[in-house]
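Provided herewith is a single structure, encoded as structure tokens, for subsequent inquiry.
Complex shown without one protein chain; remaining protein chains in place.
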Amino acid sequence: MSASSVPHPPVLEVENLSIAYHDGIAHRRVVHDVSFRIDPGEVVALVGESGSGKTTTAQSIIGLLHANGRIDGGSIRLNGTDISRWSDRQLDTVRGAKISLIPQDPASSLNPVKTIGAQVGEILRIHGAASGRDLDARVISLLERVGLSEPALRARQYPHELSGGMRQRVLIAIAVALKPQLIIADEPTSALDVTVQKRILDLIDELRTEYGTSVLLVTHDLGVAADRADRLVVLQGGRVQEAGATKVVLAAPRSAYARQLLADAPSFSAVARKAPATAREKPLASGDDVIIVDGLVQDFTRTDGNGKSFRAVNDLSFRVRRGTTHAIVGESGSGKTTTIRAIVGFQKPTAGRIEIDGTDLSTLRGETLRQFRRKIQLVYQNPYGSLDPRQTVFEIVAEPLLNFGSLARPAREEKVRAILSRVGLPEPALDRRPHALSGGQRQRVAIARALVLDPDVVVLDEAVSALDVTVQARILDLLDELQRDLGLTYLFVSHDLAVVRQISDTVSVLKDGREVDGGAVEDVFERPGSDYTRELINAIPGQKRAALV
Amino acid sequence: MSGYLLNRLGQALFVLWAAFTISFVLLQAMPGDAILIKFQNPELGLNPQQIADIRASYAADSAIWVQYIQTIGRFLTGNFGYSVQVGVPVSTMLAAHLPATLKLASLGFLLAAIFAAVIAFVSSLTPFVWIRGALQSVPSLFISIPTFWLGIMLIQIFSFRLKLVPVINPGPWQELILPVITLAVPISAPLAQVLVRNIDDVLTSPFVAVARAKGATRQWVLWRHVAKNALLPTLTIAGVLFGELIAGAVVTETVFGLNGIGGLTGRAVGSQDAAVLQAIVVFSALAFVIINLIVDLLFPVLDPRLRTKAGATA
Amino acid sequence: SDPVKGGTLIYLEQQAHTNLYPPAGGFYPNGGILNQITDKLTYQNPKTLEIEPWIAESWTVNADATEYTFKIRSGVTFSDGTPLDAAAVAKNYDVFGLGNKELKQPVSEVINNYERSEVVDPQTVKFYFKKPSPGFLQGTSVIGSGLVAASTLALPFEQLGDATKIIGSGPFVVDSETIGKELNLKAREEYAWGPAKLEHQGRPYLDGIKYIITGEDSVRIGALLAGQADFIRQVQAYDEKQVEAQDYQIYAPSTRGVNNSVVFRPDNPLVADVRVRKALLHATDAKEIVTTLFSANYPQATSIIASTALGYRDISAKLAFDPEKAKALLDEAGWTVGANGLRQKDGKELVLTAYESLPQPQNKETLQLVAQQWGKLGVKLTVLAGDSGSRIVDDLDPLKTPVSPAMVGRADPDVIKSQYYPKNRDVLRQKGGQSDKVQSFADDKLNGLLEALSSEPDREKRLAIAGEVQDYVVDQAYAIPIFEEPQAFAGAPYVQGIAFEAVGRPSFYSTWLAEH
Partner (left out) sequence: MTTFDTIHHDAIASRHGQRAGRRFSVPHLIRRLPVGLALSWLVLAIAFLWAVAPWLFTSYNPLEGVGGEQLRRPDASHLLGTDALGRDLYARIVYGAVHSLTGAFVAVALGLVVGTSIGVIAGSVRRRIDDAIMRLIDVLLSIPPLMLSLSIIILLGFGTVNAAIAVGVTSVARFARLSRSEVVRVRRSDYVEAAFGSGGTFAAVLWRHVLPNSLTSVLAIAALQFGSAVLQISTLGFLGYGAPPPTPEWGLLIAEGRNYISTAWWLTTAPGVIVVLVVLAANRVSQSFGKVAA
């Protein structure tokens, strides 16, 4: 902070900003007296748990608060001018030209029915920066600049023809088109794979230095913030808990909340402390393999009707010993979900053998398959989607018991209560419905449902990816504890290597449906057997800090 | 693609045949028939023997399945038979009635689309909450008014009280003013409702925020980003609207004495003029099938996501 | 003032015509057109009901009314140029009197006992009858006897819906037609053979007539009053006041036939007992119906036929509204009031059913009032508004429709036969008549009287029989006459010279449009 002080006035100065939403009857203030500043060329990260007001703050700066949001007080000064009370018309001249935005979700941030070229060109046209042939040329050079191959082709394509990472590059091209003074990047990579994430963040960094633009980076990932930001602003409940130079905050967090954030971030813990020894400490009877996957192949026929099949999983084999955790990692589309859906019996494999606790899955169908489900349970990636919105927590957790009809009503009730308190859900949550629960609570319900049948194996598909670090840490602790107490076997799917390293014993790294690396976690991490694994490991954010400490 | 088209064509033929058969059975099951209705009329003063002779001459007493086969055979050769009630060939009647309905329906639909668009776009552009509220309750109101009642009221007010447009012996375009409004009102309501909802949905999607962040004004965003995206899903209710258009046409044509298929349907049902009804059903099923086919083929043209089907998963 | 030549009359008709085969002209929309485009052998003076010359210059009838000889006016042509001579007339009557099976053309209801024709010379034609047919002369004057060209008669029946194919010799010819919507007539310049005793001769004053089908009552009346039409048919009684208030003219020519009545089907056991029918007759307050629903143009009935009809006999004394008598009759017949207020006998309730008749003015309301009046006696009348198919099928079955509204217009005592005779309209549904659903009911006495009525050549005797039938029908309480039904039209004040034939179809031959 002291370093970049005197000569230049700050690009942005936010002072005592307060923002409230009103929903019909009540005003609810979600941002309280937030102040911070961004100097030219500087990256400031806004960190905090979900709902802490990060997006709200960012939106207010670019004047795009929701219709029901209102700035209650404070000022937002852009180059010394307070724009917090400007009309839309005034702001239109600033948006895109002086402040631009890189949104969170590249999938839905581009208009699906317009070409990429038109959407990049639009910002130039709105501000009268180019037209005609010149426009096309500028669009193509911008696309090229953000690292898109065949920019002329891309300009003619539609968003759905591009991958998530490519789309985010297009959005970045739009954001930098007019060389704005400030770019607001709201979780620019949280919807992307780790490897892609790293490349995108690198690109933003590169352009920032090239154009001298300042960046307000909104993120809940402390690792990302640590790697990229000059200064941190830590928000909780709409209040600034701590602000200061990244190094300072990370080295010696002053507020309790910042300390906790730091402790929960897996990217740090993975490096800072060895994964807590779980089942690994227990002596294991060798040969007690609960899951045996042998030569698994899964083909899908593509829907475009040309009959060509697509191989999502290709000759995958691994074994999981009882009471341990096996992780499957890989980037999006690598076949992780496909694999586990075959393992839990939702999908008949094209070839290969799957054996769970001695039962060959291919022999099961109908009632035997139903009975088999007692042994293995799946926890979904998206807890909200996997819980019936019309059922109460109690009904959800009691349903598996009901399905197998093994318990009388009082016993069932008792069991449900027991398991719910086991996963740490408060008693009053029992008759709430999923929408009235937080993300972490929902995931606990999903876990409780999986556990209520006393299964041997629990399969977790990205079970913590959607949660913010604090909640994620709680859930991981819970899983660890349950495994220890109940002797569960976990099959854990994730794209987050930091998490994997923290909790699993063995791992399979998938790429395009093939296993490129596998074995004990330590071995894979210390001595990666493939470039791909190495790339994955390098992409783990937070390494800058690790280097610092 | 050609396989897909063939498949669709097969389905279309099936729908046509099934509509024909169902209507044939329905008509056969009705008490009485056109011949009875026409000739048992005491005004004609025919005795039972004469009526029996007439029945025989129409071959109306042969076995049902024979009639079914014969009718299908006739239809396949493009012969729709004679209207018992009116005494002219059905094809002549259709030719005489179709233009009026086509005009009424297409103009009615156009006006409905304009109503709907005005309601939807003005209400999302206006900065005034009360205008927005008022406009958005218009579809509900439109949907609540009985069509025939509206028609009669419009005639009373605009033709008889204010004497703005004649309903009797009007010019070719004057003739359409009130009926088109009458028809457009009930049709515009569901259109407007769907549009308003779609616009609301699209307005909250992130790409709109991105466009705004580029510095685009509300109007710019509405026209260049929202409009097309909001119109697309509206196409899906085309099939349902078709039915409403026909139902609306029957009533409108009856009220205004227009000489269209709608009014003809009403009269033909009344006199159980089987040949006419059979032809109308086949035509309407044909129109339905064609409209749906067009909509299906139009979707990929308007929505690039549907052009390459496999790409949709990416 | 003198009649003005020129102009087109805009005429709003309630229903589209169905078929223009002349004997089908009984249906008003058909008749309204046929009356302009066809001429008849004779003309019945609507005031005197005398038969006057038209296409026939003169005629003779033999004593027992089995042979009629007509002398045809010369120089008459159909609009296609073919001559209207004795041969043409003979051809017409052969079809009307005998029908044509091949072409599906039915026999005319107004021609009884027809045997054959004979062309005596080009201007003379003679008709022979198997039995006396005294009503035939009048029958030659009605719409159903309009003369058409040979080309029209050669068409199969189902093609006669197309007005442009109907070639007549009348003052107007069909110019163009939009099926179901509009019909344009234009004047025939060379027309010079109007009824001889009419003041107006030569071509019609109007250049043309535009018939526009306008089904909605409110639109017809509104359009007339708004100046969009000149003349309309079917004006309901409740609209008369406002028409007259604006100095427009109501025309309500009597149909001179069987009155608007409610008839019974005695084959149904519920109304087989004459006492029950009589009770219901006396329970019906025709006066209340007329004052509530109608106007002075709808006189209360005093017999089963109109007071202006030939052979009318005033029997109002037998039609008196007398609820006490009605109750006594029902009690006597064994129908006692049950717990639910309905009359019962042997476990059966006196619940009757009738279909409303769409063409009759305010028939639904009329029947509802009748139901209300009978209800006071503990008799329930269910009024149904069925579709045409069910209505016709059910109407043939006395068990389903023991009661029915009925009326028919024609200015000859034969009309009574038309209405009641089993081979004609058979409103009472007798065995051997229109319906094969009838179990046993037949009234030979009535049928004998009706046959005599249609074949008694002596005019005085014929009228006496007509009177007898009226008495008999009411004595048997087969019908409850309610009012004399007019055809109600309304015209703009500048529409002059509207004439009606004897049973209320308009004739626009002498019509002209004054300055306005």
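Per-chain residue numbering starts at 1, and chain names A, B and C are given in the order in which the chains are listed.
Rule of thumb we're sticking to: a contact is a pair of C-beta atoms (placed from the backbone, for glycine too) under 8 Å apart; a residue touches a chain by one contact, two chains touch by 3 or more.
Predicted model only: the values in this text are computed from it and were never measured.
Of the chains on view, those touched by the hidden chain across the whole complex are A, B, C. Contact with the undisplayed chain is limited, among A:70, A:374, A:417 or A:484, to A:374. Among C:154, C:296, C:320 or C:385, only C:385 touches the chain that is left out of the view.
Although one chain is not drawn, the whole complex shows that of B:54, B:116, B:216 or B:277 it is B:277 that touches it. Of B:31, B:170, B:206 or B:233, it is B:31 that touches the chain left out of the display. Along subunit B, the points of touch with the absent chain fall at residues 11, 14-15, 18-19, 22-23, 26-27, 29-31, 137, 140-141, 143-149, 152, 156, 160, 239-240, 242-244, 246-247, 250-251, 254, 265-266, 269-270, 272, 277, 280-281, 284-285, 288-289, 292. Residues 216-218, 221-222, 225, 236, 238-239, 241-242, 288, 291-293, 356, 358, 362, 364-365, 367-369, 371-372, 375, 382-387, 389-390 are the ones on subunit C that touch the missing chain. One chain of the complex is left out; on subunit A, the residues touching it are 21, 23-25, 28, 30, 50-51, 344, 346, 370-371, 373-374, 377-378, 380, 382, 385-391, 399-400, 402-404, 424, 426, 435-438, 440-441, 446, 449-450, 453.
Just so we're on the same page, only the chains that are shown with their structure count from here on.
In whole angstrom, the spacing between the mean C-alpha positions of subunit A and subunit C is 87.
Note: centroid distance subunit B to subunit C, computed from Cα atoms, is 40 Å. With each centre defined as the average position of its C-alpha atoms, the distance from subunit A to subunit B rounds to 49 Å.
None of the residues of subunit B touches two or more other chains. For subunit A, the set of residues that touch two or more other chains is empty.
Here subunit B touches subunit C in the complex through residues 30-33, 36-48, 50, 53-54, 57, 82-88, 92-93, 96-97, 152, 155-156, 159-160, 163, 166-169, 254-259, 263-264, 267, 269-272, going by the rule given at the top. Across the complex, subunit B is touched by residues 10, 12, 16, 18-19, 23-24, 26-27, 99, 101, 104, 106-109, 157-162, 178-182, 210, 212-216, 218-219, 222-223, 225-229, 387-394, 396, 408, 418, 423-425, 427, 433-436 of subunit C.
Only residues 3-4, 205-207, 209-218, 220, 224-225, 228-229, 232, 302-305, 308-314 of subunit B touch subunit A when the two sit together in their complex.
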